[in-house]
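Left out: one protein chain. Kept in place: all the others.
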Amino acid sequence: MNAAWLPLATLATSILAAVVIFLLPEESRRLRTGINLAAAVSKIILVALMVGRVSQGYQDTFSFQIVGGIDFVLRADALGVMFAGLSSLLWLCTTIYAIGYLEGAANRKRFFGFFSLCVASTLGIALAGNLFTFLIFYEMLTLSTYPLVVHAGTAKALAAGRVYLRYTLTGGVVLLLGTVMLYSLTGDHSFASERGLAPYLNDHRGLLTLIFVLLVGGLAVKAAMVPLHGWLPRAMVAPAPVSALLHAVAVVKAGAFGIMRIIYDLYGIELSVELGVTTALAIAASITIIYGSLRAIAQHELKPRLAFSTISQVSYVVLGVSLFGPFGTIGALVHLLHQGLMKVTLFFCAGNYAEELGIHRIDEMDGAGKRMPLTSIAFTVGALGMIGLPPVAGFITKWYLGIGAIQADMYWVVVVLVASSTLNALYFLPIVHRLWFRQGPAHGFGEWPKEQRLGRLETHGWLLWPAVFTAMVSIGAGLLAGLPFSPLDWATRVAIGEYLP
Amino acid sequence: MTWRFGLTEATFEPLWLTHWVLAATLALPILFGLLGALFSPRRTLPVALVCVPILLTGVLLLMEYQQAGLLRWQWQVAGVTVSLRLGGVSILMLLVTQWVGAAAALYTPGHLRLTNPGKQARWLWPLMGVLISALSLIWLAADLLTLYAALELMGLAAVGMLLLSGKPAALQAGMRYLLLALVGSLAYLLGVALILGYWGQLNLQALAEVVEPGPVAWIAAALIGAGLALKAALFPLHGWLTPVHESAWTPVSALHAALVVKASLFILLMLWNILLPSSLFAPRFVAWLGMLAIVWGGLVAWRSDSLKTLVASSTVAQLGYLMVAFPLIIGPDIPPLPKALAWEGFWLQLIGHALAKAAMFMAAGNLILATGESSLKGLAGTSRRLPLSLLIFGLASVTLMGLPPSSGFTAKWLLLQAMVMTQQWVAVVALLMGTLLTAAYVFRVFRYSFDETAPRHHYQPLAPSMDLVALALALAAFALGLLAHLPLALLQGGGV
Amino acid sequence: MMTLLLLAALLWPLCAAGNVVWQAYQTPSARRNYFPLVWLTASWPALLLAYGGEAHWSIAAWMLGGEWGLNAISRPWLAFTALLWSVAAVHGRGYFVAEQAKAQAGDQNAERRLLRLALFWPLTFVGNVLLIIAQDIASFYLGFALMTFAAYALVVHSGSQQARLGARAYLILAVIGEGLILGGLLWAAGTAETFMLEGVREGIAAADHGAMMALLLWLGFGVKAGVIGLHVWLPLAHPVAPAPASAVLSGAMIKAGLLGWLYVLPLGAEELSPGLTLLGNVMLIAGIAAAFGAALLGVWQRHPKAVLAYSSISQMGMLTAMVATGLAAPAVWPLLLPGVILFAAHHALAKGALFMGTTISDHMPRWPKPLLFALIALPGVSLTGALAAGMISKWGVKHALYEMDHTYLIMLLTWAAIGTAALVSVCVWRQWQQRQQGGSNAFQWGAWLVALIAALITPLWLPLPEGSIVPPPLTEWLGIVWPFPVGVLLFVSVAYWLRKVGGKAPPAGDLWWLYSPLAAHGVKLAQAIGTRCKAVKGACVSVALAVEQHSMGQLTRLLSSEAWMRHHGSGLMMAFAVVVALLLIWEGMR
């Protein structure tokens, strides 16, 4: 039984939401909010349905032919549903947050319209059943995020948007080339295909490697791997919910997820190891991890520091992918989710500080824990998770990655992990320290840069609760990782499917 | 290869109804154009009503084609044989012509109402009618004489339309266009003279059977190629294109960029296909020029400050994509699969570009009309005030950039696949460069439009039909990306 | 029942922490009691749990699969840890009376400090309990990390310059330690594919690189346990922390490092690889060096708590040496283990009592001074092994070593006790010098007395397996007792001599003053490299910008040929035709 409508409906939810939002006038705030939330909730329900179907062993597929030999395929497989689940969950949180964040701002219609499109693209990426479909949504994502990045319309934002496009479009073009070459070599190749590309190994070894480099090179731009990361810190001028979404689910994750698809579902992990590309990828990821952390230490503003942290963290996923063995895979998969949760928390909090107190620089954060305790707790949870301390979800990831590295006989990766954890501690602990242990305006020393009283609580409820929720989920994902349908459990399920077909 | 152009024997004779439909297809646009000159409609509704029968003829022909396959007509008029045929390409391009033409016509009343151009505006209608008829004839014509006549008719109508705005710049550009177009047709005629003198055949199908490679074929091909390349604004001969669009009316620009230059290109492709069945270098030469065109057009568009120049220069680059496909379609020793892919890619790119460019011109026209400024800087803040026009511009530019899921993407995909299969890496690079350059100039527009720092106060409100028509075109170009097999299926059915 | 107790042991401290937050928002600061009954009793369920007998729990949903248990090691450990925490909490209530009064009077700073301490105290305790009962890696690591990082708040409590320095030293070393532990655990667990501590133990014994893993883990836990070289935070943090915090730091928390060793090192395993044996010897030397070195440095300290910190290092050095025998001479280990536990427990309580004692001399109750100072010195005397529990614990270790004929070790340990005696003497002497009257409080000295008594009678209450405690035979007494008088005599003579000669004492934290300039240099170097990189990058960017500008100019010039093409359209067309014709002819003629 094939419920083809399910992936299609899931995708259509957010596209429809985008269309309706574009059609609504700018002023109808309530209706737009309602549609946003309804679409987000219904998408979560649909994804939950898909999760149920997948766990029963179905793979719902929707496909039609575009031209001869090229199909448009949406398929709900375990890996895709995992990413879809993350994006739909965080979409809800981010939508709520964005509604609060943009209260009274201009151009909300455009913002929410493209926001929905952005999520639709992410979902399409998650559910894409072959490389062609993936490419479609991958590029759609680039386009739909551009208006979000330049939303503020300032010169800085516009410049950032230009840089963003330069990087991502070039990456997209390289990806396109790789895809076309692959199609020319092998024809339409579904992600669900069992046989991988191994039959082509003997005759086309060099070509396969070249295609791999092109594909992963194109994806690495979005995954912000060094030296293709330049757009990410600049894109920080976007509004906080956008940064949160870009960093947690949409853009960087799309790149990382794409690399996963390439290695697991297209080439097959054995073939990738055989080609020797995984080692190169692991080295690149390690360089990114260390470089990102080092650069993060040098930042004096909160959002750029988080941005470099993202650069570092997303490469954990890539690192995990490049480790041969189930543990590395589980680590990569689970980090995809965990990093999303934690990073989104951190960005929500950063946005809260900026909105409520006008804090942008780290040295302005002294004693903010007293003024905004819940936000600060959420931030602390996210920061500790990034360091990889238990019980936050980051620990689980780091653990699996480390074990995966050991099993793949790449001991140096453990060194990288430990070094990265230490570096993470070096740049996150000072912030936490400032929040809780320094005395600042809340204790009567000095003043906040630009304080607003946005709500009855420490800040506007729409801003506060998403951050608290994601922080709680981050802890929950770590503390109760053994529960069924937890990120770890689902990642294990996917990995088992990968290694024991 | 000639079967792809429908130059083969037909299985069925056309029914009597089909004759009438054909006649209506060719005559109705002129007729309605004259009516338009008489009544000069100020509203969209009558125009829409008039468009319906024309579109209906196209649909009827399509149905006929799908039932009977290739259709041929041949008449003797005073000793001269006129032959037409309705093949896959013909019907496809006919439909595109009619629909884009209808869109331009629907756009026109709103545009005229807002711009108030004066008396000469009424001449737009008959010229448009003639243009559509001539174009339809070009797609259908199967002999060199008809082609020549239709080509000339189209050229003159196009010049006339472009001149209508009456500005000095328009006159000057129009003059250049006129002279070059006339000379171009004479070069074409010179080639035809050689063909006629050597083989004594004007009928394309008969010609295809007797043609053999030799100096006459080569020189004729060179002359025809040069003339048509000038008319089609292929790369080094494209100079007249931008100024023409700079000052023309929006619907005229839309029609011109979407269809007129394509018609010359179509003839060029078809005749070279017949004359040079096994030549390698000439198509390669065109392909190299095409690569240059992609880069050059992109650069010019990128550095231009005026919105219309940008859009017009982008046509040069987009034609480059079509030129690059030449060696794949014409050249010898191309395996069937890449050939078929390139063929499909060529037409999809052509159609996609026609739709998207028309939409883009309309969107650009709307923006210019609303802001009252034609420079890019004048767009500051439009993202807030004119989101719909900008969205249309964006949708159209997605197609031009060749980003998914637009028809431009699918076309580019097909072309790329064909090129990769035949190892034409330079062309691949040029195509990809084209994407980036297109993105560069398109997003320059957006960068200005997203600028919130420059507040503006007065915007001219637009007629809803203007945006809706453009939106429909842009969406069509967009949707063809995923529904590409619908038009491409027509191509494959062409009288195999 | 045990499960309920377990839940209570973990949740009750959390309730206490929650209560603190709740009070902070509910009760006005003037009436706020930072140390209510809930807070004081936070550690009691855990204490009860330790006496509930052995037990085992598995919780599949917990992180990577929770395995918790109370066994021969963790039960006594939990017992003495919880006891020390309970006593220290009560002591703290007395200790902080003055500060609380200040807070209630409206001192914002005091209020903030107390709130922080009251909040983090139970959290630290939860971490401590969790790491003791955990049998799986994740829970253990969680407990360890929670304890480590929450304790930062305890160290930094006073907020003074020194406190911040001490806290920073603590935190930096803790982070390094966490990194080392993580690396070691990952390596070992990855090789053995296990989530359990036991698996790690077996894995290290079996793995090829077992010695390296063990080294990482040894050093990682060694940060907490004050292994020589990594001990520098102890003398910096202890003097500045409030006395009850020092007590738990020194008594319970540094023991967590020891426990870590016991859990993960393959102590007493058969057929250890040569690498592990070598590591055991290194540990042994390091331990002995710490035992002596700390004593030598400690006697110079002015602050009694610093002296005690060095004493802790010294004591932990001895324990390190004992643990090392588990690797160097695995056969001894089964006999030695109960002795080690007893030693640790005794040291915990005794050190706790000594630290609390430092506050007693600061706020002397109106007791006869000789009695008071005798009591203050008593746990120290016990530590040297001269009486009561100290003697028994010493013997517990010694007789195990005797059985296996490790006479050198015994000798060294005995000599180290001289150092202990000297340190205790210095401490008491310093306290005598710095004694102050008044401000005494029943909670304060009551808790102190309880700790003192508990220290003296450790073997009686410690839930060790039957028969593992052997009272020393009378013949051996002298051999155990003699270091104490010798140490005191040594101290007296040296002190007398020193008073004549004079001289400068080495600063507390010894090696820290070597590390920090080095680190500062390193940071400076890194910054210099960073600046250099930035400069290079800036140069690259400016060059790129210049190139871009130049090429843009070129481009503009190039694009002007567009006008040329426009103007020469017809000529170009002619050329086009000629070129195509020539191409075709050339091709055709070939």
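Chains here go by letter, A, B and C, matching the order in which they are written, and residues are numbered from 1 within each.
Here, contacts are C-beta pairs under 8 Å (C-beta built on N, C-alpha and C of every residue); 3 or more make two chains touch, one makes a residue touch a chain.
The definition used in the following text is that contacts and distances are computed from a predicted model.
Going by its UniProt record, the hidden chain of the complex is named "MrpA C-terminal/MbhD domain-containing protein" among "Dihydroorotate dehydrogenase electron transfer subunit", "Extracellular ligand-binding receptor", "MrpA C-terminal/MbhD domain-containing protein" or "Autoinducer 2 import system permease protein LsrD". Taking every chain of the complex into account, the chain not shown here touches B, C.
Within the set B:L194, B:I274, B:A359 or B:L403, the residue that contacts the chain not displayed is B:L194. Screening B:P53, B:P117, B:P215 or B:P277 against the full complex identifies B:P215 as the residue touching the chain left out. Touching the chain that is not shown, out of B:L28, B:L94 or B:L178: B:L178 (per the contact rule at the top). Listed for subunit C, the residues touching the missing chain in the whole complex are 556, 559-560, 562-563, 566-568, 570-571, 574-575, 577-578, 581, 585.
Across the interface with the omitted chain, subunit B contributes residues 78-81, 144-145, 148-149, 152, 156, 159-160, 163, 168-169, 171-172, 174-176, 178-179, 182-183, 185-186, 189-190, 192-194, 196-198, 200, 202, 214-216, 219-220, 222-223, 242-243, 246, 303-306, 309.
Quick note on the criterion: only the chains that are shown with their structure count from here on.
With centres defined by CA atoms alone, the chain at the far end from subunit A is B. When every chain is reduced to the mean of its C-alpha atoms, the one closest to the centre of the whole protein set is A. The mean-CA centres of subunit B and subunit C are about 77 angstrom from one another, to the nearest whole unit. Subunit A and subunit C have Cα centroids separated by 36 Å.
Interface residues of subunit A facing subunit C in the complex, by the touch rule stated above, are 298, 327, 370, 388-391, 395-396, 398-399, 402-407, 411, 414-415, 417-419, 421-422, 425-426, 429, 436-437, 439, 443-444, 478-483, 488.
Contact residues on subunit B toward subunit C in their complex (touch as defined above): 176, 179-180, 183-184, 187, 213-215, 218-219, 221-223, 225-227, 229-230, 236-240, 242-243, 276, 279-282, 285, 296, 299-300, 303. Put simply, subunit C touches subunit A in their complex at residues 59-66, 108-109, 112, 116, 137-138, 141-142, 145-146, 149, 153, 156, 171, 175-176, 178-180, 182-183, 186-187, 189-191, 193, 530.
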